[in-house]
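Since the structure comes first, as structure tokens, the remarks are kept for the end.
One chain of protein is taken out of this complex; the other chains stay put.
By written order: A and B. Residues from 1 in each chain.
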Amino acid sequence: MLRQPQSWAPGLFFPLLLAAVYSSQFSKAVDIAGFPFQNVSFLDFVLPACVIQGVLFGSTNSASDLAADIENSFMDRLLVSPVSRASILLARLASAFMYGVVQAGILITIFLIFGANIAGGLPSMISIVLIAALLAVSIGSFGIAIALRTGSQEVVQSTFPLIFVAIFVSSAFFPVQLMEGWYGSIAQKNPLTWIIDPTRRMAIVGFSWKDLGQSLGIISAIASLGIGISIRQLRRRLARAQ
Amino acid sequence: MENPIVAVDLSRAFGDIQAVDSINLSVSHGEVFGFLGPNGAGKSTAVRMLTTLLKPTSGTACVAGFDVVKKAPSVRKRIGVALQDAAIDPLMTGNELLRLQCVLHGLPKRSGEKRCKELLERVGLTLAGDRRVGTYSGGMRRRLDLALSLVHEPEVLFLDEPTTGLDPTSRMALWEEVRSLNQELGTTVFLTTQYLEEADQLAERIAIIDNGKIVREGTPTSLKSAVGAPTLRIDVSEDSLEAARKVMTRFGEERPARRNRIAIGLDRGTPGITDVMKALEEDGLEVHHVELDEPSLDDVFADATGRRLEGGQA
Partner (left out) sequence: MSYTNAADASSIAVVYAGILRGFSRMRRLPSLMIPSILMPVFFVIAFSGSFASIVELDGYETDKAVNWMTAWAVMQGAAFSGMGAGGLAATDLENGFFDRLRVAPIRPMAIIGGLVGYCVCRALIPITAVLIVAFGLLHAEMPGGILGFVMVYLSGIGMAAIMGLFVLGIVFTFRTLKSLAIGQIFMFSAMFLSVGQAPIQAIDGWLHNVAAVNPVTNVIRMCRQGFLGEVTWSVTQPGLIALAGMMIGTSIWARIRYKKVDI
């Protein structure tokens, strides 16, 4: 990770830039009728989403690396080694998790330095880091599935914009309650909204086991789907190799 | 009129590394001049300076009568350049690249189109003209590169390692082309190469470059005879090596050779071989293999630098 700053530096740069810009230019948005929170700064509002966005940007890395390994046959060497199949997958997911934790930690620290307020204190902060990292792993597992299926780094990297789109069409940067029409209904049904909203409540209102449970529950659902597909793709690739 | 290529103390440093160190040369009209040296000797750097692509750190050069630094545009009008990596865009077709080259050299449309057709035919790529250059083989790319460099009938043609990586047939074809360009049109040719045979076959005069400096210069014949005696190489068994060496070095100076082989420069020339064979027989030394070579450019290089050029015989 230390060796390739260009892989994670943009992941820090863009969310920070966006957070800085949005908190300034939309600072009065909190005054709009119907805004779900009172007496908050816009920075506090977008903090959880920015942390999640930063971590998600990095989640494609582990999938991309896996695709690169497949492309240059490193994967084949791993497969003939006595390393257990499951551990190949778990190792990637674990490193994605660690990556996510570190990145989320750095982002939260920077936000705090710039004056953000996390009402829930330490428990909320830990929750946010946990949620962000686990989300990175669960979305990353889909990336890994694609990497295993296609073996192409280019294809994996082209899924990156989809993550960007998914974050936007959610409650990440603006309350869904204030969105209209078909756009608003899509945003309301987006699972990311169901994850971000409770996370945000923990940041602004205070820590709550219910909110933590809701976020983690949805993430687990996504994760089990993603990991399940990945395992099936790994089995297929092994079958093909033999 | 001035010589088409003149370099005076031309040098180029990259940080601490002196890639080209004070070279002086003068190429006459219609001459084929060869720059021979191993990889990393500074050949490409020298060519890039002469073709206005790189600024010298000191010294001057005049090509086609114009200073390469101060009057670069005038130089560019009069030179053709085919560099080591064929300078082409793989997504374009051969025809498109030639047409672009015509625009770049200000050829009017009609005559430009005629010229493109002529050149494609000349380098044997007429059928491939509408294919993307990315699909061409290495030899085809070089030929197209050569065609591109000839679009405006330059006075001076620079070829940087024109046949490196080509198969023997393509290499011969390119040599033929260079010869005919020089003979039919009187184009001055400056070529760099790491292949001895290429320099020997094509160049009227050669400069040998090593570590950025010119170490020898002259016609191939004069360079070889300056080295002097032909090389006699004899293979013996390992335990006879020292004895054989004592015998042979009576007839000439020892030269670099590989294992179980002694090489000497035969002082008396080719007729002296019988003396050596007699002497070896008299001492009861068994000879496994004999070779007699007139000096080659490789010998010239070895004589000048103490090393063999890559691929040379020892």
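Definition applied: contacts are C-beta pairs under 8 Å (C-beta built on N, C-alpha and C of every residue); 3 or more make two chains touch, one makes a residue touch a chain.
Values in this document were obtained by computation on a predicted structure and should not be read as measured data.
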Fill in: Chain not shown: contacting residue from A:L18, A:A119 or A:V205
A:L18
Worksheet item: Per the definition of touch given earlier, which of B:V8, B:L104 or B:M172 contacts the omitted chain?
Response: B:L104
Response to the item:
Sole touch to the unshown chain from B:E2, B:D130 or B:E153: residue B:E153
Item to complete: Using the definition of touch stated at the top, determine which of B:A13, B:L53, B:V215 or B:L292 touches the missing chain.
Response: B:L53
Discussion item. Tell me which stretches of chain A touch the chain missing from the display.
Written reply: 6, 10, 13-14, 17-18, 20-21, 24-29, 31-34, 161, 165, 168-169, 173-174, 178-181, 183-184, 187
Item to complete: In the full complex, which bits of chain B touch the chain not displayed? Write them out.
Response: 48, 51-55, 73-74, 76-79, 81, 83, 85-92, 96, 100-101, 103-108, 111, 115, 132, 148, 151-155
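One rule holds for everything that comes next: only the chains that are shown with their structure count from here on.
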Worksheet entry | Where chain A and chain B are represented by their mean Cα positions, the distance between them in whole Å | 59
